[in-house]
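Handing you this structure, nothing more for now.
Every protein chain of the complex appears in place save one, which is left out.
Think of it as A and B in the order they're written, each chain with its own count starting at 1.
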Amino acid sequence: MDAIDLILTNINYIGALALFLIGLRIVVLHSNLIKRIMGINIMGTGVFLFFVAIGNVENGTVPIVGNDTNPVFINPLPSVFILTGIVVVVSITVYSLSLVIRIYENYHTIDQKELSKMISEENNEH
Amino acid sequence: MNDIIIKNITRIVIPFAQVYGIFIILNGHISPGGGFAGGAIIGTSLILYTLVFGREKGEKKFSHKMSEIAESGGIMLFISIGILGMITGGYFLTNIEAGFPTGELGSLLSGGFIPLLMIGIGIKVASTMISLFNLLIDEEK
Partner (left out) sequence: MKKYMVDGLLIILFILFVIGIFDMPTEASLNAPAYNEVVLHYVNQGAGETNASNLIAGILADYRGFDTLGETIVLFVSVVAVGSVLRTSKHDHEVNENE
């Protein structure tokens, strides 16, 4: 069938999209701050998979020059960009986790609904 | 942790993991891998040591001062290789025209300055991972 053929050719992109939407569901539905940060990390992983899947070439090999004569290489450029992107996502995750530690020391809860109640009560007192 | 099985298995596994990490860093220009993956493996082995044996013993093996030197030393190695390229009359970070030795394709000593850059990146990534872990699990008494 034509539809199943189309799905099987683009299976990498559909998997990356599924990872992105799973991460989005985690951020929207849970109210625990640490679960939301992990959801943002999963969304980032989905975007990386989408970007790397652009460089695929059918029957292509790893881009390492050996003793073969004229092989067909896959596109090396998206992988190079994603190496830098992974480091940025890791440092953003670590920074937001350290902010959650300071929030807990100050308010003694990491639930988002109780936090907004406490902060609006503080603002009403002033 | 006071479990005797975990302590003995960790003592056996950590040297093998570090040798594997150094192998991946040094063969960055021949096989897949490079500085970032090898540095992450060495950093993970140091985190494992701190997790199993406690904070004080981890502080003795890899102290705060050594991680300060490693963090700054990684970037200084990078910049000094770049300035070496500028001194011998090219632009910042030239490879073969600045006189770095080239070998034959596929041997360990090929590629100009690429192994040196991979070593600098690997040291920096390992030191970043252990510094971030020590900062996150520090408790105020």
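Note that in this section contacts are C-beta pairs under 8 Å (C-beta built on N, C-alpha and C of every residue); 3 or more make two chains touch, one makes a residue touch a chain.
As the structure is a prediction and not an experimental result, all values here were calculated from the model.
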Residue, one of A:Ile34, A:Leu83 or A:Ile119, that touches the chain absent here: A:Leu83
Where the unshown chain meets chain A, residue by residue: 6, 9-10, 13-14, 17-18, 21, 24-25, 28-29, 54-58, 63-66, 72-73, 75-80, 83-84, 87-88, 91, 94-95, 98-99, 101-102
Positions on chain B contacted by the hidden chain, ascending: 28-32, 34, 71, 74-75, 78-79, 82, 92-93, 95-96, 102-103, 105-106, 110-114, 117-118, 120-121, 124-125, 128, 131-132, 135-136, 138, 140
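Just so we're on the same page, only the chains that are shown with their structure count from here on.
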Separation of mean Cα positions, chain B and chain A [Å, integer]: 25
Residue numbers on chain B that touch chain A, as the complex places them: 30-32, 36, 105-106, 132, 135-136
Contact set on chain A toward chain B in their complex: 62, 64-66, 83, 86-87, 94, 97-98, 101
